[in-house]
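My questions will all concern the structure given below.
All protein chains of the complex are present and in place, except for one that has been dropped.
After this line comes chain A, so read on.
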Amino acid sequence: MSALTLATRDATTMLRRNLLHARRYPSLTLNLLLTPVMLLLLFVYVFGDVMSSGMGAGAGGGDRSDYVAYVVPGILLMTIGSTLVGTAVSVATDMTEGIVARFRTMAIHRGSVLFGHVAGSVLQAVASVVLVGAVAVAVGFRATDATVLEWCAALGLLALVALAFTWVAVGMGLGSPTAEAASNNATPLILLPLVSSAFVPVDAMPGWFRPVAEYQPFTPAIETLRGLLLGTEIGHHGWLAVGWCLALAAVGYAWSRVLYDREPS
């Protein structure tokens, strides 16, 4: 068997272990879904009318359903942000367990335990996005104009964002001494979408704040997702989103490998 086959095999074994954890303790995953679902309901039913009228012409006629359409892409990306906290916590917890020391003394692919975490987390993130997406449809989200290709591209983009940020979250988990610290360190990943164009257009923000929303990974990803699902202008956001994801994945991967190869204290 080639080195790649062996690596894949070990990573699959590790993935199975992560999926067992997720299946055995589903409450952890479901808890993480509460935040995006609550935000969705809050922004649609409580703030919805105000938000849509505030956005005025930008969102069409100022109807609540227009705001549903506007906010859902951001909520879907926030869903990914929420599952990342779970990733960072489970990696940090794992590293404090003796089982990882055992893996390090075995003749297996060295990074396989990390690949297992990443693959498991991306699967969980995609499943979460599907669940939250179902809630979004239930509260009135429609993307009937999108073609099958656009739907696939949207799902692909969400998976790519999940992959990129999961590697960052794995690094955060590896760099945190405890599960609590990992949870704190990963919290900015939930907050970052709040200061993007998820809830209000960047144009509607005060001038000094716009750069914060403009120059961060979530805004281009959200704009691209809107374009794919709702037919708005994508423009340069598409390339920006993919670029951000590739860069974050590469940095997160390199960082995680350095931290994992570091001598255990």
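We take it that a contact is a pair of C-beta atoms (placed from the backbone, for glycine too) under 8 Å apart; a residue touches a chain by one contact, two chains touch by 3 or more; residues count from 1.
Rule of thumb we're sticking to: contacts and distances are computed from a predicted model.
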| item | value |
| --- | --- |
| Protein name, per the UniProt record, of whichever chain is missing from view ("Probable membrane transporter protein", "Molybdopterin-dependent oxidoreductase", "ABC-2 type transport system ATP-binding protein" or "L-lactate dehydrogenase complex protein LldF") | "ABC-2 type transport system ATP-binding protein" |
| Absent-chain contact - pick from A:Asp145, A:Glu233 or A:Glu263 | A:Glu263 |
| Candidate in contact with the missing chain, chosen from A:Ala101, A:Leu191 or A:Leu246 | A:Ala101 |
| Chain A residues that touch the omitted chain in the full complex | 6, 9-10, 13, 16-17, 20-21, 24-25, 97-99, 101-108, 263-264 |
